[in-house]
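With one protein chain held back, the other chains of the complex are shown just where they sit.
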Amino acid sequence: MELSTAQKALAEQPFSVLLGARLTAFGDGAAVLELDVRPDLLQQNGFLHGGVLSYAADNALTFAAGAAAGPHLLTAGFTIDYLRPARGRVLRARAQVVRAGRSRVVCRCDLLMVDEEGVESLCAVAQGAISTVGGADGA
Amino acid sequence: MELSTAQKALAEQPFSVLLGARLTAFGDGAAVLELDVRPDLLQQNGFLHGGVLSYAADNALTFAAGAAAGPHLLTAGFTIDYLRPARGRVLRARAQVVRAGRSRVVCRCDLLMVDEEGVESLCAVAQGAISTVGGADGA
Amino acid sequence: MELSTAQKALAEQPFSVLLGARLTAFGDGAAVLELDVRPDLLQQNGFLHGGVLSYAADNALTFAAGAAAGPHLLTAGFTIDYLRPARGRVLRARAQVVRAGRSRVVCRCDLLMVDEEGVESLCAVAQGAISTVGGADGA
Partner (left out) sequence: MELSTAQKALAEQPFSVLLGARLTAFGDGAAVLELDVRPDLLQQNGFLHGGVLSYAADNALTFAAGAAAGPHLLTAGFTIDYLRPARGRVLRARAQVVRAGRSRVVCRCDLLMVDEEGVESLCAVAQGAISTVGGADGA
């Protein structure tokens, strides 16, 4: 699967369209998903809502798995640890495959905020498992 | 904190407003957060996007913690396991405190889809930790 | 599978024998695993070592899955949150299936310490996924 194909797959997710997510890299068991910070994605203190970070973790983990194991996947589950308040201009989620087994792909993800100068700051880390369909349950 | 106060806190989260989330119960170390399924919250197969479920887990876990430990909290992190595709009319996230320590509150959450007849089906389960501010980092 | 069969399976795990683990209940998608606190299972402050709790979570989760899905299973992964120092006479890990899918079983576990009077205190909670063999990787 190429970047353009993966981008088409992302565009078929209405929720990803609502959040303005875009794939900027895809391949070799890795994926980078980004979205611009907007006022309607914040929490009460002006930081990016944790739910936006967890959406990005979920989706980046699954696209990274797709870059290793093809398109027929279901996210089995993931863990996220928040590190600091998420402020900046862009959220960048970098995910990569740790191991692609026959029916289960395990990935890690770094969630970074990018400021006006392009400086990244790590705001959360995630780890998750994605099931290949045919041998899997999940969502 | 009463339900109406918690509802006001939720209304101050622009991302929760974007998703149409509402608190329907709050108190005694528990919280119920709901949202109506809408076309723009789906993934490519017509199910509720996993990122909406993870948002609901994150927020319901934190409100449950708030029902035990007050409003000054930061979500430290959580784990979610998806169980089946999320289809239905309403997403209902029921969270409750497992233990409220001095600086860390651990909670569990059931994520249920409610169909047209009001029948619930369990679609995901989550477990997470929330830090009390003053002794904590997080987001 | 009956309790006695499950107990035989536990007795075939040398590490479970080393730790003195025993199954006291098994069936209907649930399992209870116990072990007596011994000096060689402690950490530096005289509490049960977290690694003993995580062992018990891992094994109880997997036996609960086995009570729903049969013996051919591999633990995919789990999360544990520690709640308080583990002191007492016996560690009791109560696990139950949340959902048994075709290729993946999700379970939760409560880890309790039992004191001299038989009073339980909840010391950790866990959530995990177990893969059915034939459609799974893991350990």
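Just so it is clear, A, B and C label the chains in written order, and each chain counts residues from 1 on its own.
Definition applied: contacts are C-beta pairs under 8 Å (C-beta built on N, C-alpha and C of every residue); 3 or more make two chains touch, one makes a residue touch a chain.
Model, not experiment: these values are computed from the prediction.
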The complex has one chain that is not drawn here; which of the drawn chains does it touch?
A, B, C
Of C:Ser16, C:Gln96 or C:Thr132, which sits in contact with the chain we cannot see?
C:Ser16
In the full complex, chain A touches the hidden chain through residues 79, 81, 83-84, 98-99, 101, 106, 108, 122, 125-129
Chain B residues touching the chain left out here are 76-77, 79, 99, 101-104, 106, 129, 131, 134-138
Pick out the residues on chain C that sit against the missing chain.
9, 12-19, 39-44, 47, 49-59, 62, 74-86, 123-124, 137-139
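What we mean here is this: only the chains that are shown with their structure count from here on.
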How would the chain A/chain C interface be labelled, same or different, where same requires over half of its residue numbers to be shared?
same
With centres defined from CA atoms, tell me which chain sits nearest the overall protein centre.
B
Roughly how far is chain B from chain C, centre to centre by C-alpha average, rounded to an integer in Å?
27
In angstrom, rounded to a whole number, how far apart do the mean CA points of chain A and chain C lie?
32
Scan chain B for residues touching two or more other chains and write them down.
79, 81, 83-84
